[in-house]
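For this depiction, one protein chain was excluded, whereas all remaining protein chains were kept in their positions.
A and B label the chains in the order they appear, each numbered from 1.
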Amino acid sequence: MSEKTDYEAGLGSNALKNPQRIVFITKKTSAKVKGDVGKQLMSYPHVILREAIAFQLLVIAMVLVALLWDAPLEQLANPLLTPNPAKAPWYFLGLQELLHYFPPLVAGIIIPTLVVVGLIVIPYFNVNIQGKPLWATNPAGRLRVVIATLAALVIVLSVFRAWTVLVPTFVIGGLLLFSYPAPSGDRNSGQFLGSRPISWWVMTWFIVVALTLTLVGTFFRGPGWSWVWPWSSHGA
Amino acid sequence: MSEADKPTVKPEGEAKDSGGEISRRDFFNEVAIAALGVAGLGAATVTYRYLSPNVLFEPPTTFRAGNPDLYPVNSVTYITDQQVYIVRTGAGFYAVSAICTHLGCITQWKPEANQIQCPCHGSKFREDGTKIEGPAPRPLPHFSITLTPDGDLLVDKLETIKPDKVLKV
Partner (left out) sequence: MSTTPFNQTLDRLRDTRFWKSIFRRGPARTNRTRSLAIFGNIFLHILPVKVREKSLRARATYYLGSFSFFLFVVLSITGALLMLYYHPATPQAYRDMKDLRFVVSNGVFLRNLHRLAAQAMVLAVFWHMFHVFYRGGYRPPHEFNWVVGVVLLLLTLFLSYTGYLLPWDQLAFWAITVGTNIISAMPVLGKQVRFQLLGGNLVGENALLRFYVLHCVVLPLLAVVFIAVHFWRIQKDGGLTVPEDDERKN
């Protein structure tokens, strides 16, 4: 314990004997003891009861749907005949849609790895923890970065002709630019969007792209992965 | 808070630290961890070997495609069991893999479009395996095709050859 620290532990809290986090000291802020937590309820029965009701509702809903809707079963697996179109489970159809545009190494390995790594590191970056609005500091400089990033994305996606990624990117990019605070006075419509941090924008972009890809892969792709409308009958 | 209240407990190993020399506990700790590491590595290697099957019951990779006269000139014939196209042009025979180089789906020959098409991600190929469009990274490979002594076509799926090589009959 030779190291000199800027703070001292409170009375009777021997950290070696009884480690327990009582204060957080983050950069640029003073130590903040958790303040008023408001009303508290006993877990038994309040939490237990709610969880039990949630469980019952869930099981009732599941049983009802399972009675009405049969799980699909196709022909016996045949390694000699690929069904057309061959589709992965719905939650991988976004990935399959990406595989249509990008080489397998990019769409199958690099992008998913980046997504997982990106998710894991979210809580380890101060910019995400503080969650300051994107345009709060140096808006003009950030606008340039945003426009450059969006332009690069649009170019890359256009080169690969990844239209189903490009369209949601346009929508989110458009909203992002729209949220840029106008120099003269406040805009009402931009208030919610204008106060969003960078992490919010990236995650929202990711969700909208993933949702679009999954929906397109599920409903709009027919034989040979060509575009079909869900209401037009195909295959047969 | 007075000095006396401050935690003075030190890990026992450090208490006898006498500059540079490692304590008996540290030494045994390191030896034990190293031993664990070696054992873990050995276990991982043995498990890895265990997980790789030595004998596989998979179909043979060489097959006879029958007499050359079965194939008309300028035709593409799909051998269903082997996932190979036998193509006969005026110049001769060649064998093209039917497995898409993208993700291993089996392609289909579409005579009306004169194309080989993949149902999974929409790659399209010419009959010689070169790509027209789609995500496939490479053209479909050509397999070695020879004649057996008794005059049948013999295709070896383990041996790929250059696409300009054709078997003249």
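Convention: a residue touches a chain if its C-beta (ideal position, glycine included) is under 8 Å from a C-beta of that chain, and two chains touch if they have at least 3 such contacts.
Fair warning: this is a prediction, and the values are worked out from it, not measured in the lab.
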Missing chain: touched chains present in the view: A, B
Contact partner of the left-out chain, one of A:Y91, A:W163, A:F178 or A:W227: A:Y91
Where the unshown chain meets chain A, residue by residue: 21, 24, 26, 34, 37-48, 50-51, 54-55, 58-59, 62-63, 65-67, 69-79, 81-83, 86-92, 95-96, 99, 103-105, 107-109, 116, 119-120, 122-124, 128-129, 131, 200, 203, 207
Interface residues of chain B (partner: the chain not displayed): 48, 51-53, 56-58, 102-105, 120
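As a working rule, only the chains that are shown with their structure count from here on.
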Distance from the mean Cα position of chain B to that of chain A, given in whole angstrom: 32
Residue ranges of chain B touching chain A (in the complex, touch as defined): 1, 6-9, 80-81, 83, 102-103, 105-108, 117-122, 124, 134-135, 137
Residue numbers on chain A that touch chain B, as the complex places them: 1, 8, 11, 14-17, 80-86, 96, 99-104, 223-226
